[in-house]
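Only one protein chain is missing from this complex, and each of the others stays in its spot.
Lettered A, B and C in written order, each chain numbered from 1.
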Amino acid sequence: MDFAYDAKTQELREKLLRFMDEHVYPAEQIAHRQLEEAEDPWARPPVIEDLKAEARRQGLWNLFLPDTDHGAGLTNLQYAPLAEITGRSPHLAPEALNCAAPDTGNMEVLAMFGTEQQKKQWLQPLLDGEIRSAFCMTEPDVASSDATNIATRIERDGDHYVINGRKWWSSGAMAPNCAIFIVMGKTDPDAERHRQQAMILVPRDTPGVHVKRGMHVFGYTDASHGGHAEIVFDNVRVPADNLIAGEGEGFAIAQARLGPGRIHHCMRLIGIAERALELMCRRAVSRVAFGQPIARQGVVQEWIAESRVRIEQARLLVLKTAWLMDTVGNKGAHTEIQAIKIATPLMAEWVLDKAIQAHGAGGVSQDFPLADLWAQARTLRLADGPDEVHRMSLAKRELKKYL
Amino acid sequence: MDFAYDAKTQELREKLLRFMDEHVYPAEQIAHRQLEEAEDPWARPPVIEDLKAEARRQGLWNLFLPDTDHGAGLTNLQYAPLAEITGRSPHLAPEALNCAAPDTGNMEVLAMFGTEQQKKQWLQPLLDGEIRSAFCMTEPDVASSDATNIATRIERDGDHYVINGRKWWSSGAMAPNCAIFIVMGKTDPDAERHRQQAMILVPRDTPGVHVKRGMHVFGYTDASHGGHAEIVFDNVRVPADNLIAGEGEGFAIAQARLGPGRIHHCMRLIGIAERALELMCRRAVSRVAFGQPIARQGVVQEWIAESRVRIEQARLLVLKTAWLMDTVGNKGAHTEIQAIKIATPLMAEWVLDKAIQAHGAGGVSQDFPLADLWAQARTLRLADGPDEVHRMSLAKRELKKYL
Amino acid sequence: MDFAYDAKTQELREKLLRFMDEHVYPAEQIAHRQLEEAEDPWARPPVIEDLKAEARRQGLWNLFLPDTDHGAGLTNLQYAPLAEITGRSPHLAPEALNCAAPDTGNMEVLAMFGTEQQKKQWLQPLLDGEIRSAFCMTEPDVASSDATNIATRIERDGDHYVINGRKWWSSGAMAPNCAIFIVMGKTDPDAERHRQQAMILVPRDTPGVHVKRGMHVFGYTDASHGGHAEIVFDNVRVPADNLIAGEGEGFAIAQARLGPGRIHHCMRLIGIAERALELMCRRAVSRVAFGQPIARQGVVQEWIAESRVRIEQARLLVLKTAWLMDTVGNKGAHTEIQAIKIATPLMAEWVLDKAIQAHGAGGVSQDFPLADLWAQARTLRLADGPDEVHRMSLAKRELKKYL
Partner (left out) sequence: MDFAYDAKTQELREKLLRFMDEHVYPAEQIAHRQLEEAEDPWARPPVIEDLKAEARRQGLWNLFLPDTDHGAGLTNLQYAPLAEITGRSPHLAPEALNCAAPDTGNMEVLAMFGTEQQKKQWLQPLLDGEIRSAFCMTEPDVASSDATNIATRIERDGDHYVINGRKWWSSGAMAPNCAIFIVMGKTDPDAERHRQQAMILVPRDTPGVHVKRGMHVFGYTDASHGGHAEIVFDNVRVPADNLIAGEGEGFAIAQARLGPGRIHHCMRLIGIAERALELMCRRAVSRVAFGQPIARQGVVQEWIAESRVRIEQARLLVLKTAWLMDTVGNKGAHTEIQAIKIATPLMAEWVLDKAIQAHGAGGVSQDFPLADLWAQARTLRLADGPDEVHRMSLAKRELKKYL
């Protein structure tokens, strides 16, 4: 259980910290302005392309991908402190490094399960940051935390598959440059519970694909993450070669995808919380009320101390989880992945709430990133399954020791 | 300490409940659609005018105003259960009844302190729902919970006053039909602490008034409440007759305005929490996960029970506060007004958080009113002073008993 | 919904407040000393008899009993503020006024359901404060919050009933002057769920009654409340006339007994919380740390403000419950009785925890009443059924509205 930064991590950390200072933080105001001037609520700020070019030039690119053929070949433990740093500016840094959800998970799926043709056609442009992608799993009409509920059908018809169904919270699908969807559906509803599903590649411009609207998140469009679309698939016909891995493999692919996806979110949440704590401290030393900086108020001191204590604990648990995934595999780290999925969003939400409170009314507004970050942290208590489902599952595993 | 509904309240309650069922709830979907179709993020849904006409026809109009010359002449205790009901649909019902903030507070100020001319020119069209108004007190550069911090100047110059300053969170000022601002500023910075301020009427179209932008609230524009503007007053010149009450009266007017303003918010928050609990229950009995309605899950039951327990307690405290304001005056009810200001937003926020969680990802989206209502409740932990300032002040009064 | 004190309540309140100042508070130190000098951990402090004599002389006696034949004839609403005051000194005041659990519930049972003979033999000496009594319902081997689980048998044998079973948490049974037990058991295990049980009077000195030990509560014996005994009933034979009301009536009697029992606990908890808040404030103004009284520390101020806010809310809910019990009966007040059972112990526990913290290490010791009071509040989250059972039941009733 060794969490120390090795030399490679150390080098990348320093490079990334410099990149944040020199490029990302200064770009935040630019992006803010570009978005305010844009008419389209789903617009991407042009500055992001500058950041991407620079990051790639510096070798800060595809760090998330453990696969050495296509990515940086980092372990989870090596990637963790880097992902944390990108979390400090979550609207720009992850995409700047081509490490943004849901592309990361989609690239992993293609790298692990894709055919050569699929890799060439879709993985390569994703690795190059030329296109973005969406992941279409959740459905509006059923509790999707139970995968057997999925109602979308993927049916064989000669050389093609025909897809019918309705998805929502398809993250990434509202991005103007989103080109490809990975769609989860059932190929065989009568098979054994976890062999009913498959995943298939659907180009966004396929006839019958109707992107209906973007879901809002507490008033935000979350456009920087490509939004979250509601999509109707109406007799969408794609070549049979678009199937990933095979019929019945959907559940297994989803499981393989979920572990890294969750820990990436948690790593970034640590960075979000650190940013919030920094903003809270800066505000506290500079804002005067009742004749003294609010940093002298006992209640504000409690928030700051408690934030530090909570962040440290969550970070260590994320690091342990990364280390476990590296050493015993995602399955062996199941309990810890659930534990960080439960603990980290709540922690970040708490720190953000206090940082907002320390900022007064400004804290809930567009003048500080806090309200926006809060909405993201809050949403992660629901994304990939609500806390309650994870707690139930974790408890059952704990109880098994005594049965 | 009698909180029973008297005959008048009972009659108005029944009428209002019918009005909600027949007109307001059906209008929610209409307004939602009208706003989605509008280009302007500050647009008002046309349906609101239909609701206003109908409410006025039914005598459900200006219920908030205790003044029998201009309003319904209800006590706070009589008004409380009615305001609660409007809180169930806070984007439509309060304005439909001409009982929306900040107009309510502004009408009270004019009714209590206005000259005949001021009443004729501004109070009457407000009472008739023809125009809306804004209240300009908070400033971006200082901690406004301490009124002596206010930097805006109101300076006499012959028959006029000249106003210079920057305000934000001027609620109502983004509404297309907002016509008049009540502006707080200092007439005499050298006077005794609470005699430095004055309030003055500034028509929105006065030269030098620059409405810069609307503040966002967790991504929402809060347009249904007229938004919250940042406004620059640059050598704004208005007739001396526009001053309300007199130089040095600003602090006293603000105090008179705050008590009712706070309790109205709290009354509506009770209604918001009731709506959230209703939505949570409806969801719980209809949503199936893991083979049974989620209403059978112990955790969901805990949320529902705890919500009921917390709502009941907060409502009783609001009612007691209303009763105290009616019997011993706003000053005598100071502790209780602070107590509900502290307790009610937190309670509503808690209930909404659980209701959101019970709705899964839909809960944070535009498909349910919950995320929006949450943002309102959260913001009320900061509006009119952050919780922490109220707790500090309440504690000091409690401690005085032992000094 | 009128919670005002009427003239009778007002008069009794003033008399009781004087009694507390002149007799009870001064007796606290005396009792403390008498108990420290006693060898027996179940000893009662002799001073209690002086207090009883004085209270009775002043007409502060049996106030809890609504029955005008035997008690003061007060409504729940009239009794509530009086019980609250006794809660401020819960080891002395309730017993001093002959209003201590479990005697209160037992006297109510006898007054409502007892025969003339039972009243003469047991109710009268209880009303006179000559003996104490115990209530034997909870059993160690089953979850007693479900009354159908009760395993104790009460079997007819000629002119007698024979009782066999094991009880624990039989409150009052360790008191040296405890003379009579009311025992719940099953007369007919095959009857319909709520017709299986009966209650029977068992004099403590009946052969076969074995008081095994007193249960501790966080290290305390709770001797002032007569302790909580584990008792074995081994072929205990009592005359058939000892049965209360009749076979199959046990559940109904328990229900009748529980409502008042729960609200009395809650009333006293309000008083406990008020006492804790008073002690916290007194400590805060007198204790100096880091150069100033801790009353100036923001964190302590938060505790004090939040305590006041929570106490007020809980008190109002208790008053509403009392009013409902008086107007629509215990059954009509079922939801509210559960609500206060859930809310009040948690509230008192929270206030006590903060008061302890404000007292430093002294707070957990015998030098202040806080730790002891905390243990009582904590235990009331379990007595008469754990919070969770009440929340589940309350939620089900709330959900029924939507089925």
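The criterion applied here is as follows: contacts are C-beta pairs under 8 Å (C-beta built on N, C-alpha and C of every residue); 3 or more make two chains touch, one makes a residue touch a chain.
Please read all numbers here as calculations on a predicted model, not as lab measurements.
Considering C:240, C:289 or C:328, the position touching the chain not shown turns out to be C:289 (whole complex). From the options A:215, A:244 or A:317, the residue with contact to the unseen chain in the full assembly is A:317. Chain C meets the missing chain through residues 138, 140, 143, 145-146, 168-169, 215-221, 287-290, 297, 299, 356-357, 360-367, 371-372, 374-375, 378-379, 381-383, 386-389.
Remark: the residues of chain A touching the chain excluded from display are 1-4, 277-278, 281-282, 284-285, 295, 298, 300-302, 304-306, 308-309, 312-314, 316-317, 320, 335-336, 339, 342-343, 388, 390-392, 394-396, 398-399, 401-403. Although one chain is not shown, part of chain B still touches it, namely residues 297-302.
Quick note on the criterion: only the chains that are shown with their structure count from here on.
The greatest centre-to-centre gap from chain B, using C-alpha centroids, is found for C. Separation between the centroids of chain A and chain C, computed from CA atoms only, is 53 Å. Centroids of chain A and chain B (each the mean of its C-alpha atoms) stand 37 Å apart. Residue positions 298, 300-302 of chain C are each in touch with at least two other chains.
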